[in-house]
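Got a structure for you, questions after.
One chain of protein is taken out of this complex; the other chains stay put.
Right, chain A next:
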Amino acid sequence: MLKVEETQPVEFSSALIAKLDEVVKRYPEGRQKSALLPILHLVQAEYGWTSVPAMDKVAEYLNIQPIEVYEVASFYTMYFLEPKGKYVLEVCRTGPCCLVGAEKIMQHIENRLGVKEGEITADGMFSWRGVECLAACGFGPVLQIGPEYTFYENLTEQSVDQLIDDLKNKDLRQ
């Protein structure tokens, strides 16, 4: 669901606008709407999620109606319509991964982080959710972390613990 409480307008940085300009060049004259999906990825990478003011700004940039952006952002699963943790662990929950233990991995992540699917840890660092097939069935169980969508394969409870520790330490160093 779209949340509209947040009304603070968003201004894109010139660095972001330069990236958007590059994307729009890929399409024929007048077909700039084709850039919508790639642009929403760039905007989400910048802000961590896809807020209504950010979508309004995208509509303005592409010279299309805001509803054309909302309907797309709400159709595809990769756009977060509400804030998430800094790292979102997305675990594949589809058949082949479940044959090799994905359900146990999700349970372990829930226990380890102490939050349910979709919730954010108190320190704002982590969220997790089950997602549908990530096309890596031979290397399951798998999870990915945006915005780079780095991939972690052949997960075990130990490797998940290690990953979470590494992300925490990485953040402390920054």
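As a working rule, a residue touches a chain if its C-beta (ideal position, glycine included) is under 8 Å from a C-beta of that chain, and two chains touch if they have at least 3 such contacts; residues count from 1.
Operating definition for what follows: contacts and distances are computed from a predicted model.
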Matching the hidden chain's UniProt record against "2Fe-2S iron-sulfur cluster binding domain-containing protein", "NADH-quinone oxidoreductase subunit F", "YCII-related domain-containing protein" or "Urea ABC transporter permease subunit UrtC" returns "NADH-quinone oxidoreductase subunit F"
Hidden-chain contact residue, picked from the options A:21, A:117, A:132 or A:165 | A:132
Can you list, in ascending order, the chain A residues touching the missing chain?
-> 26, 28, 31, 33-38, 40-41, 62, 68, 71-72, 75-79, 93-96, 98-100, 131-140, 144, 146-151
